[in-house]
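Removed: one protein chain of the complex. Kept in place: all other protein chains.
The block that comes next holds chain A.
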Amino acid sequence: MSEETASYSAVFTTKTQYSLPRTKYMIPRSWARFHLSQLINKVLALAKPVPFEFLIRGEVLRSSLAEWCAERGVGEEETLEIEYLESIMPPEQMASFEEDDWVSCVSCRIPGRFLSGSYDGQFRIYDASQKLIRAVPVHNAPITSTCWLPSGSGVDNERVVATASQDATVKLTAVSLDAEGSEPRPLASLHLHTAPISSVSSNPDEDMLITASWDTTIGIWTTMIPDADETLPNEDAEPRTKKRRKVSAEGKRKLPSVVLKSHTKKVSGAAFTSNSNAVSCGLDSTVRTWDVEAGVCTNTITAAEKPFIHLGLSRVSTLSRVFVASTDRTLSLYDLSSGRSASAAPTLSFLHPSLPSCIATSTTDEWRCLTGSYDGIARIWDIRSAKAAVSSFHVFENEPLKSKGDRKILSLDWANGVVCAGGENGMEVWRVGESGTVLS
């Protein structure tokens, strides 16, 4: 049997609306994704061609069928069951926002609004037409992390922005999403940490905050704004008066509800997995899961010499996967539900050519995650195909954000089919498809 005429028998299944009758097809061995996609399109006689991705035994087909079979040791006699789904369109740039300073954190969770926190201590809100709605100076030190919170005041289009900063505080600021809205007013400042805070994020119910700091502690906070400054009972009087005077201009002083201490080095990321559980990672090469209410560490995954610098949680609520980026240029995937303790080997690890600095996951896509790295490339990874990135795009390639220096990506957010990337040269918004239909 020559190379050209050799073929596999295959059955096609799908969960999309483009379904085929269940019949066997003889597929030439040299065919790859493109040929298969053409075949489906022809059989369905689609008016507008739809590109498809193909999954064989849960793996994305990235090469020709012959190569895949040779790699897996699949014989020619076996019938392959090939699942197909609509492939994601290559990412395309939507907008770019020029900023004076480095953008350390971005958020696009609210449709049509893009939030960026910057090293100059301000956070800015843009709308979809690239217009700056607000620029709010809240910190004297660089902002490191930010997140949206619902506003408790009941005013329309008003939200609360939590910003974490290198001045060791988190500040809650109420802002209006409209340009004509009221002026931003500081609500509270969160005082616990003695070193810069690396991340702040909220729980699914958006009534709790978790902060991770360089001083190895993790703080759990409620979003309720206190009526008066909260102080520790044993805090001495003299600086308190001084502080109170100072804080009054910035909002109420607030203390944490729980402090989690177990890390031995800088905690680089922390997030809620549910309303009562949290996960954190740190430079001490550990990923810890926490029972927030009890304030105890329930599980510790210790990786050998992998200082973790960022954490991304799978936002599909049924799963408890956590992606962590480490300084050895890998993105590791740990499955928290398996309950393994201290097992160093990650479920999967994705190799990067440069340091992956940030991770973004989608609310709907259970398979994919996005990383941005210091070489200015954002990569989309599929855990069904760990070898190489599914696709990637260069940020800050085009004017006006193109500059001579490095194009480090410092922050990514992915929501509603839109990816927001912030970095050394500003912020860019890209349209990246989410294969949310897979779940339905």
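Keep this in mind: a residue touches a chain if its C-beta (ideal position, glycine included) is under 8 Å from a C-beta of that chain, and two chains touch if they have at least 3 such contacts; residues count from 1.
Here is the rule we use: contacts and distances are computed from a predicted model.
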item: Per UniProt record, name of the chain withheld from view ["Wiskott-Aldrich syndrome protein family member", "E2 ubiquitin-conjugating enzyme", "Ribosome biogenesis protein ERB1" or "Alpha-1,3-glucosyltransferase"]; value: "Ribosome biogenesis protein ERB1"
item: Selected residue (touches chain absent from view) among A:P28, A:P90, A:P150 or A:P307; value: A:P307
item: Residue among A:S354, A:S391 or A:N416 that touches the chain left out of view; value: A:S354
item: Chain not shown: contacting residue from A:S96, A:S116, A:Q166 or A:N425; value: A:Q166
item: Listed residues A:V74, A:M94, A:A128 or A:A141, member touching the removed chain; value: A:A141
item: Interface with the unshown chain - residue positions in chain A; value: 102, 104, 119, 140-142, 166-168, 193-196, 214, 239, 265-266, 283, 305, 307, 309, 327-329, 354-355, 357, 374, 405-406, 408, 410
